[in-house]
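Take this structure first; my questions come after.
Just one protein chain is left out here, and the rest sit where they should.
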Amino acid sequence: MKTSLIWNTTLWIAVFTAAGTMAASAETINAAGATFPAPIYQKWFEEFHKAHPDIQINYQAIGSGGGIRQLTEATVDFGASDMPMTNDELSKVSKYKVLHFPTVLGGIVPTYNVPGAASLKFSDATLSGIYLGSIKKWNDAALKKDNPGVNLPNEDITVVHRSDGSGTSFVFTDYLAKVSPEWKSKVGVNTSVNWPVGLGGKGNEGVAGLVKQTPFSIGYVELIYAVQNKMEYGLLKNAAGNFVKADFNTVSDAAAGAAKDMPADFRVSITNAPGKNAYPLSSFTWLLIPDKFTDQTKKKSIVDFLQWMLTTGQADAQALSYAPLPKSIVAQEQKQIALIK
Amino acid sequence: MGTAVVTAPPQSRARNLGKLFRDGDQITHFVTFLFAASVFLVTVFLVYELWIHSGPSRAKFGFGFLTSRTWDPVADQFGALPFIYGTVLTSFLALLISVPLGVGAAIFLAELAPPRFSNICTFLVELLAAVPSVILGLLAIFTLVPIMRQSIEPFLKHTLGYLPLFQGPAYGVGYLTAGIILAIMTFPFIISISREALLVVPREQREAALALGATKWESTWQVVVPYARLGIIGSVFLALARALGETMAVTMVIGNNTGIHTSLLSPGYTIAAIIANDFSEASGDMYLSSLVELGLVLFALTMVLNAAAQLLIIATTGKGSKQP
Partner (left out) sequence: MNRIARRNIVNNVMLTVTGICTVVTVSVLFLILGYLVVNGWRSVDWNFFTKLPLSPGEAGGGVANAIVGSGVVVLIAMVIGIPVGFLGAIYLAEFGGKTVPMLIRYTADLLNGVPSIVIGIFAWTVIVVPMHHFSAWAGGFALSLMMIPIGLRATEQFLRGVPNSLREASLALGASKTRTIISVIVPAARQGILTGMILGVARIAGETAPLLFTSLNNQYWAKSLNEPTAALPVLIYNYAISPYEDLHRQAWAAGLVLLVLVLIANIASRWVLSRGTTAQRG
């Protein structure tokens, strides 16, 4: 027993020393939330850390639902979500008010794994039919109608959706509810819904992973995930009736209308936006920041980051297939930063 | 009359030291009791916490929670049935595969193999039980799932596709794949414990059968195995309890679908898998409470099974449970 006691004490001392030496003067800020903007957030936090070596922001992409929950439980310093918090959710956060800060615009694309079929078109009826389970095969009449002349295989469609609480799911179901009354009444809109069919993947990465590995599958992911993994993604029919593919321009077009009528709390949906070239599955994504901080150094770091993000950071957006914020929105947000105490 | 100065004479100083040692024993008794009691307290606290945090959903759904098929976060309606179904089905499939394999191997190792060889093989099988769940899941995603999708499931559909059990697309993930992975995780228990149970059967039983003209197989199957059946059944219960609570490997191959499906090829969900996937994100008190209640259900299931297993194993081998 004596030996194990000595052993234990030594280990304990070792742990403390290690922890102590690892503890530089750097401050760590913990954040969690959406996987939709995770690639650009990772890049931003890395670059911000290089510019400010004493600030380290640890972002865990656990899904928008996770970000909201952890913020409510106050286990993270700020959250991130593609779904603006509902009034109900906001009322649960008692210690402070949550401010929404849009960061970038992104597009959600229908990515699929069908060998030989490039740039397939999906009309709104087709996409909702696939996710409702009424369209079961790739060579279904509806798909053939959307894609005249394309040789579609006689294979079952494997539908992939999110298994976790996802802002991406929220945007996707928001779109489906707008274009399909059946979806609206049967399934509804939320970060987590009762999916009629399909496999569940964890995070945008999980869905991309599943689609990449499962032949004849379809899933919805943020554009960058399809691009980074060299996966095919389809075109969607927008409100004006045109089939558009998601990219920097079409997503920015979707935000053009919203920029004019942006509400003061920045909570807005831009799915199925009007506009000839608007991409219908576009969305803002938000950082959820408390308006009061007890730790003033943390507050300063976060405010510094927000300023950086709205100015320098926006330049990173396009390279990662996101669209930067319209100038009017940036100005509006800078005013909101002043509200943080 | 002043107060007497009390100086302990040398003799009672020794007695004082003796008293200290006896007090020392009491201290040791007390300290060790505290640590032992902490185990009890922590477990009670665990059950208490599960009970408290599942309060909202228990109040709202009552026992209907266990029979409802709906899992709708939008409408705040939750039911445990799809997950209970998935948990039970995958565990059942796992046993279907691992019990014949495991008992067969146990018979070979206990009856036929030379002792050193048997010990080495048992050791290797018990090492398999030490393989972390996430590593089996990693292997499953990249090796088992493609094989299922490309070879095994199409084969099953081709030959047995008229049964509703084998219909639907070949996803590669699903109940059957999860069952196979669970089988790999459970047969070490079955082999290890069944082998012990078989080894304990008195030699006279075997010799009597052989003396009566039975073949080695007949003696084993008709005499030895029935003699050891309680221990073997106990090992099955233990394996089942392990399978029910398995999280990571199953989460990675079950497909994460919240419905109830007859086809074994279809994706589904287990209790452990949905808690792992949804817990840190459940937005909404009813959602979180339902997940905790699912945890409570799982806990209750494993508790009952473990108890049954222990009783059976103690009854046969005379030892306590063996943790391979």
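Worth a mention:
Read from first to last, the chains carry the letters A and B; within each, the first residue is number 1.
Everything that follows uses one rule, which is that a residue touches a chain if its C-beta (ideal position, glycine included) is under 8 Å from a C-beta of that chain, and two chains touch if they have at least 3 such contacts.
These figures come from a predicted structure and were not determined experimentally.
Touching the chain that is not shown, out of A:Ala51, A:Ala74, A:Ala141 or A:Leu339: A:Ala74 (per the contact rule at the top). In the complete complex, the hidden chain is touched by one of A:Phe78, A:Phe172, A:Trp195 or A:Tyr225, namely A:Tyr225.
Within the complete assembly, B:Leu138 is the residue of B:Leu138, B:Leu165 or B:Leu230 that touches the hidden chain.
The omitted chain makes contact with chain B at the following residues, 21-22, 24-25, 27-29, 31-33, 35-40, 42-46, 49-50, 53, 100-102, 104-105, 107-109, 112-113, 121, 123-128, 130-139, 141-143, 184, 187-188, 191, 215-218, 221, 241, 244-248, 252, 272, 275-276, 279-280, 291-292, 295, 298-299, 302-303, 305-306, 310, 320-321, 323. Within the entire complex, the positions of chain A that touch the omitted partner chain are 1-2, 4, 8, 11-12, 14-15, 18-19, 22-24, 26, 28, 30, 32, 39, 42-43, 45-46, 56, 58-60, 62, 73-76, 201-203, 205-206, 208-209, 212, 225, 228-229, 231.
Note that in this section only the chains that are shown with their structure count from here on.
Distance between chain centres (mean CA atoms), chain A to chain B: 37 Å. Considering their complex, residues 62-66, 68-70, 72, 89, 156, 158, 163-165, 187-195, 197-202, 213-215 of chain A touch chain B.
Of all the residues in chain B, the ones that touch chain A in their complex are 70-75, 141, 145-146, 149, 168-169, 171-173, 255-258, 267, 277-278, 280-283, 287-288.
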